[in-house]
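Only a single protein chain was left out; the remaining protein chains are all shown in position.
Going by the order they are written in, the chains are A and B; count residues from 1 in each one.
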């Protein structure tokens, strides 16, 4: 396994089998209730975990990225309340909260099952082959029929998902996610950074936390301009450059 | 002959889970008649060594939970089985939401569950039925799952009603919002 060659990372990332499990853990660790505020506050850490997963090419990363897109929307909306979300985006946020609450119940129910599984088994009678020997072939007992049944069984075998394909899927999701945010910024082109800061008191939270913008900046899709210390930071979409993903 | 005796005789003879639909057809009885017979049989068996296990679709005769340690020694105690976190999660979803499609299970778990489901099917812990109207498979629990959990009905699981209620509220809210 690739993860084991990088000690320190493997444990942190491979523990989570699904994105909801990770997200719920982050919310619960902070003793928060599930809502848009708590989701926004764990977005950064979630993104960190997912980028780690991506670096390690862990399985299921695509599903983690899919959820990251919604989470980033929640975060962007909390930092930029002027941001108009489409109906679809609003639904996906509400959906996420609902799914997380439901998952929480299921996760706890699963613990109950895991604890009682195999502890006191109820046994069905043992099977004994009757001593009377019979030979009762039917219409299926025919070479051609059995060949057909065999071919059908082979056609029904599960296919291995090509790892290369999984990676492409992950990249596309990331790309799509970034595209969406890019559109947002384009709409608010030349917007001053201070305008984004609605209701947030701590500058640090805004700057460090606004991962959406930083991500785009890191990728060279944004130009951040500050004319002098402590003055407003201007954000602009860099149109001259093709986006680079890593 | 009383229906509960017929049902008991059949289950004893078959020594495997039987579909309720098949039992009804075999004895020419209604769903209500079968339900009454099941209740009668359950209370009659209560003082003996066997129990009637019931899922939505099937019934089966098994040994009572108190006999588990003795039978385990008879079987020279096989490897203790574990279902793992992902398996338990998937089983919990099916147990509380059955019948349920793979797509819905995936949605609740947030990950693809096809391999886990295949594994549970192979172990006989869940069953798969083809839903013609939706042209998809619906998953439900098997008597074997209840046997492994040591209960004759899922309602006997600890916290069953608490968990079922909280999930129920959820589904109600979802329905209301859809209107």
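Operating definition for what follows: a contact is a pair of C-beta atoms (placed from the backbone, for glycine too) under 8 Å apart; a residue touches a chain by one contact, two chains touch by 3 or more.
Note that the coordinates shown come from a computational prediction; the quantities given were computed from them, not determined experimentally.
Here one chain is not drawn; of B:44, B:85 or B:153, the residue touching it is B:44.
Mapped onto subunit A, the footprint of the missing chain covers residues 123, 125-130, 133-147, 149-154, 156-158, 160. With the whole complex as reference, residues 1, 5-6, 8-10, 12-16, 26, 44-45, 47-50, 61, 63-64, 66-67, 70-71, 74, 115, 118-119, 121-124, 128, 144 of subunit B touch the missing chain.
Note that in this section only the chains that are shown with their structure count from here on.
Measuring from the averaged C-alpha position of subunit A to that of subunit B gives a distance of 32 Å.
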